[in-house]
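Each remark here refers to the structure printed beneath this line.
One protein chain omitted, others in place.
Moving on to chain A:
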Amino acid sequence: MALLELQNVHTYYGGIHALKGISLTVEKGEVVTLIGSNGAGKSTTLKTICGQTRAREGKVFLNGQEITAMKPHEIARLGIAHVPEGRRIFPKLTVRENLELGAFSVQDKRTIQEGVERAFAYFPRLKERFNQKGGTMSGGEQQMLAIARGLMMKPKILMLDEPSMGLAPILVEQIFDIVNELNKEGMTILLVEQNANQALSVASRGYVIQTGEIILKDDARSLLANPQVREAYLA
C-alpha cells in the first residue's frame, strides 16, 4: 500500500477546472517529484492533498485511510507536512514561535526540544536567528525556517512546493542537499519544482503535470533522459 495515493482527483476554482483527474502514488521512503510549468496545477495538487482546496471528484488516501473530505488541520495532524509555495512563515512571530507552531500537534515537550535541536543541526542559521522575527530574515533563511517548521511535527510525508524558488544558486544547492539528507534518514518527500533538472536528480520517480493532467510518469533517470522532458523543462 502506498503511503500517499491520489485517485483520479478533480479540483476546481469556481468554474476553473484546475486538476483533471490526477492519479499518483508516493511510497514510504521515496522522493517523488512533480514537475510542470507555471499554472500546470502543481500547487493545487498539494493543496488538494492537504485539504486547502477540495477534490470535487476522486479520492486521496494516506496509508490507506481516506482523507479527501477532512479539514486541513485534521490532515496535518495525521502527519502530512506541507511547506507551501512562497514559504508562508509567520512574519511577526519569532523563529522559535514558528518552530513551536510546527509542532502544534506534538504534546511531549521533550520531542519538541529534540525537534528544535534537529532543526539547528540542519539549519545552523536558525539558531543564530532564534529570537528574531521571521519576517526580518532573508528569503533563504525563511525557506529554511519553513522546511524546519514542517519537520517539527515529525511528519510521515513532507511536501515541498518549489523550495528553490527565488533563491541564489548556492542556496538552491543547499536546499536540494537537505532534501537528499532528509531522505537518507528515511523521510518520504513529495517535491514540487519547476527546477526539473535538480528535482529529478534527487528524486527516485517523477510525474510531469501539464494543464491539470499527468502527461508522463517514470523513474527520475528516464525522465531526465526523455527528449520531450528535456525540451520542455530542461532547456
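We adopt the following convention: contacts are C-beta pairs under 8 Å (C-beta built on N, C-alpha and C of every residue); 3 or more make two chains touch, one makes a residue touch a chain; residues count from 1.
We take it that contacts and distances are computed from a predicted model.
Missing chain, UniProt protein name, picked from "Acyl carrier protein", "V-type ATP synthase beta chain", "Electron transfer flavoprotein subunit alpha/FixB family protein" or "Branched-chain amino acid transport system permease protein": "Branched-chain amino acid transport system permease protein". Looking at A:Glu27, A:Glu100, A:Glu114 or A:Asp218, the residue that reaches the missing chain in the full complex is A:Glu100. The chain that is not drawn here is touched, among residues A:Arg54, A:Arg77 or A:Lys127, by A:Arg77. Summary of contacts with the chain left out: across A:Gln7, A:Thr25, A:Gln52 or A:Ser222, the touching residue is A:Gln52. Listed by residue number, the positions of chain A touching the unshown chain are 50-52, 71-73, 76-77, 81-82, 84, 88, 90-93, 97, 100-102, 104-105, 149, 153.
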